[in-house]
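One protein chain omitted, others in place.
Residue numbering begins at 1 within each chain, and the chains themselves are lettered A and B in the order written.
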Amino acid sequence: VIERIAPGSTVIDLTHGIARHQINQGAAVLANALPFAPPGVHLAVVDPGVGSPRRALAVRVAEDDRVLVGPDNGLLWPSIERFGGVAEAVDVSQSPFRLEPTSATFHGRDVFAPDAARIALGAALGEAGEPIDADSVVRLASPAPAIESERAICHVVSVDGYGNVVLDLTAGLLPGRGLRLGSPLIVEASGASRDAVFGRAFADVPAGELLVYEDSNRSFALALNRGSAAGALGLAPGDEVIVRPRE
Amino acid sequence: VIERIAPGSTVIDLTHGIARHQINQGAAVLANALPFAPPGVHLAVVDPGVGSPRRALAVRVAEDDRVLVGPDNGLLWPSIERFGGVAEAVDVSQSPFRLEPTSATFHGRDVFAPDAARIALGAALGEAGEPIDADSVVRLASPAPAIESERAICHVVSVDGYGNVVLDLTAGLLPGRGLRLGSPLIVEASGASRDAVFGRAFADVPAGELLVYEDSNRSFALALNRGSAAGALGLAPGDEVIVRPRE
Partner (left out) sequence: VIERIAPGSTVIDLTHGIARHQINQGAAVLANALPFAPPGVHLAVVDPGVGSPRRALAVRVAEDDRVLVGPDNGLLWPSIERFGGVAEAVDVSQSPFRLEPTSATFHGRDVFAPDAARIALGAALGEAGEPIDADSVVRLASPAPAIESERAICHVVSVDGYGNVVLDLTAGLLPGRGLRLGSPLIVEASGASRDAVFGRAFADVPAGELLVYEDSNRSFALALNRGSAAGALGLAPGDEVIVRPRE
């Protein structure tokens, strides 16, 4: 659809690997990838509410020359925050750029792609849809981690293709001086406790052992060297995980 | 292979997600996608008979400036029909454009890709292969749906990545005025009956409930809101499904 409307565009597929309906995972992957991608029009679709009255967004962000296009369900929110918030937002649900007839279940094809393509060609957001209040853009609903002196109660944000488990925990949230490389930890998940070590990379622990590390997007994460932490611990997005020091 | 023969070509990957050997699924996905893609040379390979005497096709269609390249096993047929039938067809099995030595099991690389690339560069079909009779192109063998006054006996055409089940049933086949949004239905599949509702989009039914809807390609389809209809009903391509009104 994009190549047809805007021939010769550079289209970069970031991923087709988001688990179905996992808005939180899609939101995290998008917000972590975009700072490494060139500015442009960024189209993202994880859209279980397609066909319901949820709005369809095109948002110009405050920093950098980027426009985000996708459903108004929180998917775009972390990326909007990462680039300084909303500079301009429109609802493209009834966009004149839509393909007709517009299907009820495939807005990626019929609404988001044609709007992204026309904006990439230079259309103003005001031509693509109706202006909306920046404050009305849907935020991502996610539980907040609770940091106590002796433990961090956090949550699974996403699981990658290796079974590595990304947590909503960052070094800045930890009290005091945080962790040191090699610190022994206990990870509580799915009703069981498991020994772990704080390390830097997978090879810092023997094969099959659990590692807590700061991942490539500066989030804390769990990995099993040469295995799947999500599989071994029975974890899925949204699950609670407790990390605490081991005596 | 295409970039090597025709540097700078725009290559669009439609999908690498067709289930293995599922010619019907590949044929349906291709025919549904191409009307949204720019004209060009369309290469498709689902080819369980590779290495057998099945022919290899390049077909110029009657409408639009499109050439289809792939095995002569029915895969291309629905797309050929969608664009007005065969204008010109050749068998490229022994094409002079083949890579040598030609393997017995990877004609995507050795036959179809080089032929598609040379045709994209401007080669005439007559240079790529031997002319064949348009009527000899293999049609897709698929059972026809039976529409009765009180029920439609139809079949699974394909299952998408969400577990949504596409049927060989369209609104035009239904007697009378067809269905209304909200109509209660019964879906019989795999020896069991299940209540369903005719709706427009997934969010029209509660999570876990069965929806019959007209999909983005105007085929009737089954979905389980936030779940997998194919998984819940045990359905695979070719299976029979009966849809009837619920009193």
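We take it that a residue touches a chain if its C-beta (ideal position, glycine included) is under 8 Å from a C-beta of that chain, and two chains touch if they have at least 3 such contacts.
Predicted, not measured: the structure shown is a model, and the values here were computed from it.
Novice: Pick out which of B:Val50, B:Leu76 or B:Ile119 touches the chain that's been left out of the picture.
Specialist: Reading the full complex, the residue touching the unseen chain is B:Val50.
Novice: Just name the one of B:Asp91, B:Asp110 or B:Asp215 that touches the chain not displayed here.
Specialist: B:Asp110
Novice: Which residues does chain A use to touch the chain missing from this display?
Specialist: Within chain A, the residues that touch the unshown chain are 10, 12, 36-38, 161-162, 200-204, 213-217, 225-226.
Novice: Hey, which chain B residues sit against the chain that's not shown?
Specialist: 1, 3-4, 7-8, 20-21, 48-52, 99, 103-106, 109-110
Simple rule for what comes next: only the chains that are shown with their structure count from here on.
Novice: I'd like the Å distance between the centres of chain A and chain B, where a centre is the mean of that chain's Cα atoms.
Specialist: Inter-chain centre distance comes to 32 Å.
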